[in-house]
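What follows is a single structure, written as structure tokens, with notes after it.
Of the protein chains in this complex, one is absent; all others appear in place.
On to chain A.
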């Protein structure tokens, strides 16, 4: 079992590396993170918090858009493409278990996304340190951001793989992936904002709304990072972070639930594929 998972893991990770996915994702993330960090630093004494804390707040908001996109792009073709090219039939003809294939692909692509996130954010953090120093709180916020970004990436790799297993054509898988990104990352927030404006102060705002935010992995990620910060100025939908009826760590629980659910659906679906 472990030998087969290791075999698929090695091939998938090697392909992600050779297809320059890891490098590209690292560069994109690092450029955005560095730009944000030095923009924040440029405002200097206007803000009474250290650079890492403030940057982690802005970067959390940006990561919500970028990381799901990177994770979905890396995973959407994984099953659909191999079904189309006939490669999956060969894999399934060996004694490998279907769940092993799904889990190995998930682990490899999550590892690839994680390498990008960790190296990009680590480079940024280290680049900021010599100029602006850091307080313990800033470093903690930065580490929280890295860890929760990895979790967010893992959730969207699982979502992408499941969508890929559901659609046997690359083109359809791509459409599903982009649609999912738009829905969860962009439209969901707009709909929530509209709902809260329409309903005003009331039971919806205090009891339903926080759970709706938690139900979306992208929002849960942002909530976790912003609610954990005490110094950063937050506004709009994120202002909610201050009035949560549950601790910020619960948002991580929401991410884990999403992860477990999508992996479960993905494995069930992979078992039904006729390659």
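FYI, a residue touches a chain if its C-beta (ideal position, glycine included) is under 8 Å from a C-beta of that chain, and two chains touch if they have at least 3 such contacts; residues count from 1.
One rule holds in what follows: contacts and distances are computed from a predicted model.
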| item | value |
| --- | --- |
| Omitted chain (choose from "Alpha-ketoacid dehydrogenase subunit beta", "Cu-processing system ATP-binding protein", "Nickel-dependent hydrogenase large subunit" or "Outer membrane receptor protein involved in Fe transport") - UniProt protein name | "Cu-processing system ATP-binding protein" |
| Absent-chain contact - pick from A:6, A:183 or A:215 | A:6 |
| Among A:65, A:92 or A:188, residue touching the chain not depicted | A:92 |
| Hidden partner chain, residues of chain A it touches | 3-4, 6-8, 10-11, 14-15, 18-19, 85-87, 89-96, 274-275 |
